[in-house]
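Only a single protein chain was left out; the remaining protein chains are all shown in position.
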Amino acid sequence: MKRIASTETLAALLLLVPLLAVPWAFKPYTANVLAVYMIYGILALSLTLIWGYAGIMSFGQTAFFGIGAYAYGAIGLNLINRTQQTHAAVLGGLVVAAFLAAVVGYFMFYGRISDVYASIITLALTLVLFAFAVSTGGDEWVIGVARFGGFNGMFGQGESSQNIANFQIPPVTVWLPGMAQPFEFKINRESAAGYFLVLGMSVVMYLTARWLLRARLGRVAVGIRENEARVASLGYDTRFYKFALFTIAGAIAGLAGILFAAWGRFVNPDRFGLGFASSTVVYVLLGGRTSLLGGFVGAAIVGYLTSYLAEIAPFGTIPGDATPWARFLMEAGRRIVREAPLLVQGAVLVGIVLALEDGVTPPLSRLLTRYRRWAWWLLLPAVVFYFGQRVACLQADVCLF
Amino acid sequence: MSLDTAAIVVLEILNSITILVLLALGLALIFGMMRIVNLAQGEFFTAGAFTVLTAVRFAHLPLWVGMLLAPLVVAGIGIAIERLIIRRLYGRPLDVMLATWGVSLLLIGLITVIFGAVTQGIPFALGNFQVGRYSYPEYRIVMTTVAAGLMLGVYVLFRYTAFGRRARATIANPEMASAAGINTPRMFMLTFGLGAGLAGAAGAIMAPIVGVVPTMGVLYIARAFITVVVGGPVVLVGTLSSASALGFIEALISRFSLFQIETAGHCAPPPCAINIGGSAFFGQIALLIFAILLLRLLPQGISGFWRQRR
Partner (left out) sequence: MPERILEVASLTKHFGGLRAVHLDLTVDARELRCLIGPNGAGKSTFFRMLSGAMRPSSGTVRFQGRDITGWDAFRIARLGMSIKFQVASVLEELSVRDNLHLAAEFRFGNREGRRRAAEMLEVVGLAERAEHPATWLSHGEKQWLEIGMASVGEPALILLDEPTAGMTAEEMKKTVRLLKRLNEVATVIVVEHDMNFIRMIAGRVTVMHQGEVFAEGSMEDIERNEGVRAIYLGKGSQYVVRR
C-alpha cells in the first residue's frame, strides 16, 4: 500500500511540476496547446469512467461535449454584454449536457436495451446532432444574439440590424460580489489564467472520478462490468447505477465542452462529427481504459502526433523536372500526410484491438513503480532542473543552453 | 389533401423506406447472422459509389456495368477485412466494433488519398414523370424495385439454397455445424462478404442521386444503424418492418412543417422563423427520437418482440 501511495505522489509530481511551470517556461502557444489536450483529456476521462469502469461503451460522448459547448456559447453570448460574467453560461452548459445524458441514459438503461444497441444509439445521437448543427446556417437560427452559424460555428451578432458587429463566445468570466471588475480566464501574453483554469479543472475532475470510483457507485459500476446479473441479485438496481454514472459522465463531458468553447471562443459542428467521436475513443484506448489518467495521456500523444504531422508538409513544391514516377510518389506522400490524422487513428484502433494492449499508461505506471527509486532521485530532479532552467531563461534571460 | 398530393406523399414514404432498406440490409445481415456490429459498413457503401464513379468516369464503362461491378468489388474488400481482422475477434463484440471503426477511418483516409476530398457527381439519363401537379423522378422507382429485388434475393438465398441452409445452421449453433462438417469460418467469411456486397450495391444504386465524396458513408450510417437496432435480430422481417415504421415517420416529418418558432434573427425578408418539420434533417431527428422511444418499449427491436411473443 505504502509503495503504491509513494508512486502516486511521484507520478503527481512528475506531471504537475512541468504543467505548473509551462506558462513561465514556454511561449503562450505551448500553454494554449496543452490546455486543449487537457480539455480533450477531461472528455476522455468521462468516457473512461463509463467504458473502463462500468463497461458501457459510448461512441458518442462527444454529443455531450458539443451540446455543453453550444449551450455555454449561446448563454454566454447573450449574457456577457449585460452581466459581464459567464456564471449562468457555465452552469447552463453543465445542466444541458447532464440533462441530455440523463434523458438518453434513461431510455437506454431503463429500457434495458443491450450494450451493443446502447453504443449504437450514442453514436447515432452525435451524428444526428452533427447533421442538425450543420443545417443551422440560416439567418433564422438564433437564440437572442447568438447565431448558430451552421458550418462556420457559433458567434454573436448585433442586437439590431443597424448594429451588425459580430462578436465571439466569451472566455470564462467571473465577477463575484466584492470584485472591482470581472476576471477573464484567458491564455495570452499577459495572462495564463485560462490555462490554470483548465489545469485545475483537470485535477478536480480526476480527483472527482477517483472519489466516485472508490465510493459505492464505483464499486457497483465495476461489478456491473464484471457481471450485471450478479450485482442485480445482490440487491442493486443496476439500471439506476448505470443511469447515474452515465449522467455524471455526460456532465463531465459537458464541462470539457464548456472549457473548449471558452478556450477557443468558438464552437462548430465538427465537435459532433465522426472524426472527433473516434478521436475520443482513440485517446482512451491508446492511453489505457483502465486508468483514469489514460485519457489525458492518450489525448496528449495523439494531439502531439497530429500537430507534428500537420506541420511537416513534405515536398513543398514538386520540382518541374521530376520524372512522372517521382511526381506520383511525391503527390501520394503529400496526400497521405494530409489524411494522416484519420489514418493514424484508424491504425491505432485496429492495432490496439488486435494486439490486445491495454494502452500505454498501465505499462508506464508499472515501469515507474519498478524504478521509483531512480525516478525519485534522478528523473524528478532532472525534470525540476530542466523546467527551472527554462523559467530562468525565459523570465530572466539566464540561459544555460 | 388533394389526390395528387396524397399520391406524392405515399411515393415519398416509399422512397424513405427504400433508402432505409438499402442502407440497412447488409448491416442487418451481418448483425443478425454473425452477432457483430460492423461500423465500417458506411465505408462499404462509399466504396460501392466510388466503384461506379471509377467505372463511369475513368474506365468509361456504361453506368449499369459499374453498378453490377460495385457489389463484387466491395464484397471482395469485405472478405479481405474479415480474413485479416474480424476473424481474430469473434466472441469479442465490442472489440469488433472498435476494430471496424478503425477500418472505417482507414478506408475514408485511403479513399480520400486516392480520389481527393471533392464531391463528384455521376451523370445519368432518367427523367421525371407527372403525378397530377407534381413531377417525380423515375429513378426512385428503379431504386425501390432494386431494393425489393435485393430483399427477395436474400430471402431465396437463405431459404432455398445449400449455402443458405449451411449458413443458417452455422448461425444457429457454430459448434454443432462444424461437427456436422460445415466449414464455419468460411460461412462467416461469406456472410460478411455478402453483407459488404449489399452495402456496395446500395452505394452503387444511390451514387447517381447523391454527391459522391469520401465521407458520404458517415451521412447515412446513423440511419442505417438505427434501422437495424429497431428492427432487431431477425434480418428480413426486422429490416422491412423497422424501415417501414421509421421511413414513414421520416418522410412525413421531412415533408410537413409541424409548427414555427419565431426568432430574433435579422432575416432578409423579416420576420424570422424556424420551421419545425418540413426539412430532411428534422426527418432524421424525428427518426432518432422515434427509435429511442420505440426501444424503450421493445428493447429487443420489433422482430425480437414478435419472436418473444411466440
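For clarity, chains are labelled A and B in written order, and residue numbers in each chain start from 1.
Just so we're on the same page, contacts are C-beta pairs under 8 Å (C-beta built on N, C-alpha and C of every residue); 3 or more make two chains touch, one makes a residue touch a chain.
The shown structure was predicted, so the numbers you read here are calculated from the model rather than taken from an experiment.
In the full complex, the chain left out of view touches A. For the options A:Trp24, A:Tyr236 or A:Trp376, the residue in contact with the chain missing from this view is A:Tyr236. Considering the whole complex, the residue from A:Ala133, A:Met205, A:Val220 or A:Val282 that touches the absent chain is A:Val220.
By the touch criterion stated above, the residues of chain A touching the omitted chain are 216, 219-220, 222-223, 225-227, 229-238.
Basically, only the chains that are shown with their structure count from here on.
Separating the CA-averaged centres of chain A and chain B is a span of 32 Å. Residues 37, 39, 85, 88-89, 93-95, 97-99, 101-110, 112-113, 116, 215, 218-219, 221-223, 225-226, 228-229, 263-268, 272-274, 279, 281, 284-285, 288, 291-293, 295-297, 299 of chain B touch chain A in their complex. Across the interface of their complex, chain B is touched by residues 57, 59, 104, 107-108, 110-117, 119-121, 123-125, 127-128, 131-132, 135, 138-145, 147, 157, 160-161, 164, 273-274, 278, 281, 285, 332, 335-336, 338-339, 342-343, 345-354 of chain A.
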